[in-house]
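The complex is shown incomplete by one protein chain, all other protein chains being positioned as in the whole.
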Amino acid sequence: MAVVVILVLLAVGSVLFHLLSPWWWTPIASNWNYIDNTLIITFWITGVVFVAVVLFMAYCVLRFRHRPGNRAAYEPENRKLEGWLAGGTTLGVAAMLTPGLFVWHQFVTVPSGAAEVEVVGQQWLWSFRLPGADGKLGTSETRDVTPENSLGLNRNDAAALDDVIIEGGELHLEVGKPVKILLRSVDVLHDFYVPEFRAKMDMVPGMVTYFWLTPTRTGTFEVLCAELCGTGHPQMRGTVVVDNAADYQTWLSSQQTFSQMMAATETKQTAQAENAAAAQ
Amino acid sequence: MNVALIFLVVILTIAGWWLSRQRLFSKPWLEVGHTYDLRPHDRPSIPPAKIGLGVFLAVVAALFSLFMSAYFMRMASTDWWSTPMPRILWLNTAILGLGSLLLHAAGVTAERHQDDTSRTALIAALAAGLAFLAGQVFAWRELSDAGYLLADNPANSFFYMISGMHGLHILGGLFALTRVIVKTRTGPMGEKAVLSITLCATYWHFMLAVWLVLFALFSGWANDFVELCRQLLT
Partner (left out) sequence: MVDIRSGTGEPIGPAEVEDVELYHPHSWWTRYVFSQDAKIIAIQYASTAIAIGMVALVLSWLMRLQLGFPGAFAFIDADRYYQFITMHGMIMVIYLLTALFLGGFGNYLIPLMLGARDMVFPYANMLSYWLYLLAVLVLVASFFAPGGPTGAGWTLYPPQAVLSGTPGGKDWGIILMLSSLILFIIGFTMGGLNYVVTVLQGRARGMTLMRMPLTVWGIFTATVMALLAFPALFVACVMMLFDRVLGTSFFMPAIVEMGEQLQHGGGSPILFQHLFWFFGHPEVYIVALPAFGIVSDLISTHARKNIFGYRMMVWAIVIIGALSFIVWAHHMYVSGMNPYFGFFFATTTLIIAVPTAIKVYNWVLTLWRGDIHLTLPMLFALAFIVTFVNGGLTGLFLGNVVVDVPLSDTMFVVAHFHMVMGVAPILVIFGAIYHWYPKITGRMLNGLMGHLHFWVTFIGAYLIFFPMHYLGLIGVPRRYYEMGETAFVPASAHTLNEFITIMVLVVGAAQIIFLFNLVWSIRHGREAGGNPWRATTLEWQTPETPPRHGNWGKELPVVYRWAYDYSVPGAPEDFIPQNQPGSAGLAPEGAS
């Protein structure tokens, strides 16, 4: 009898836990509420199935538990019942899969007007790069990474010179503007993960991956790494700020471009060399 | 993973064909009281060792098809230069083929109770196997002397790794062959000896086939073949 009580408690308890517990996803900050909707459909369908199966089991145990003199029925199979159950399951699965595939189609189709932003992962730091005045990201190569040029940009590519580079700082995005996030890594796998955006994607050294989103509300959000990248994995944090258009422009204009950065390091190096010479 | 998937389709087809003959649609609860066994009543018609070898070869084939899948997937990247094939590989291929023929002959002669001929063929096959391995090592040395080192290029890496893996399988086969030679050294060759020799021969034919595919792969003919298939399809 304890079994029946526990099974019922388990089914009811799980549902109550789902409804009453304070633990739920973060308020969404991107256009991917479609994902949330698909998730909710899935919760409904699977929840009903779970409760039905467990309660049916509890009922069976209650009703058909062994008593002296009992004998089980003899029923090798029941094609009709099995057919109905298989059919119903197929329907339920289709009800989850179909919206899922539609949303996935949206997810992999980047709108043509999306602005490009590059996120670069390295152990254990985020860097960002925005196209400069020409609206184009310059080429880059892991082989070109040096202490001065930590993102490995191609110095001979004109498109790279005006790129805006943010090392270890905050990334700002403009609210309401679709953005294609290009992901690159110079060492191991990382994963650019902002829970409020719902979307995420691994960054793989040697290739460029991407996803897109449209930020839907302003605010400051934490960036986490979601793919194990070594001992410092949990410390690999960053910040994304979603601004309105005016704030975004102010922020953008105060950032350093690649050529400015190279010039700054060169002056620093010459200064150091001069200092060294003076010291001698 | 195309090669691995094609291989899987083949295996699944064989499994499906076999299952289709096992009366999977019968209703076992109605068939009570007698054996309903379609297998022959006497000893199993195929010795378990043969089936066992067949299954093992399927595993080995899975292994090499996965290596080949990896080869094709890695080939897609830009840093790939194909490795030139040392001429001696042709000789090695011939020696491996000769070993195959010798083992086949050993099986046939053993069945005809020409025990001495069979023993000679077995030892010759063993020698051929050793010669093949020596030849492969020679080919490696020739390549590395010519500056094609293991870590320089993925094509080199694959060549050394996959041919090494094939060589290890040959080495295992030689070990089994030696056991058979020792066991059949004296006394007339019975049913068991014939079976052991046939199994060795089957293994050898199989490893020859694998080598031919690998050789074609390394020489680049496989790519031409794949390209041809692609053109035929489109």
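Order of writing sets the chain letters: A and B. Residues in each chain are counted from 1.
By definition in this document, a contact is a pair of C-beta atoms (placed from the backbone, for glycine too) under 8 Å apart; a residue touches a chain by one contact, two chains touch by 3 or more.
Note that this is a predicted model, so its numbers are computed, not measured.
Of the residues in subunit B, those that touch the hidden partner chain are 1, 4-5, 8, 11-12, 15, 19, 22-39, 41, 43-44, 46, 48-49, 51-52, 55-56, 58-59, 62-63, 66-67, 69-70, 73-74, 77-80, 150-151, 154, 157, 161, 165. For subunit A, the residues touching the absent chain in the complete assembly are 3, 6-7, 10, 14, 17, 21-26, 32, 34-35, 38-39, 42, 45-46, 49-50, 53-54, 56-57, 60-61, 64-66, 70-78, 81-82, 85-86, 89-90, 93, 96-97, 100-101, 103-105, 107-108, 122-124, 141-143, 145, 147, 152, 183, 186-189, 191, 193, 195-196, 198-207, 209, 222, 224-235.
The rule we apply is simple: only the chains that are shown with their structure count from here on.
Averaged Cα coordinates give subunit A a centre that lies 45 Å from the centre of subunit B.
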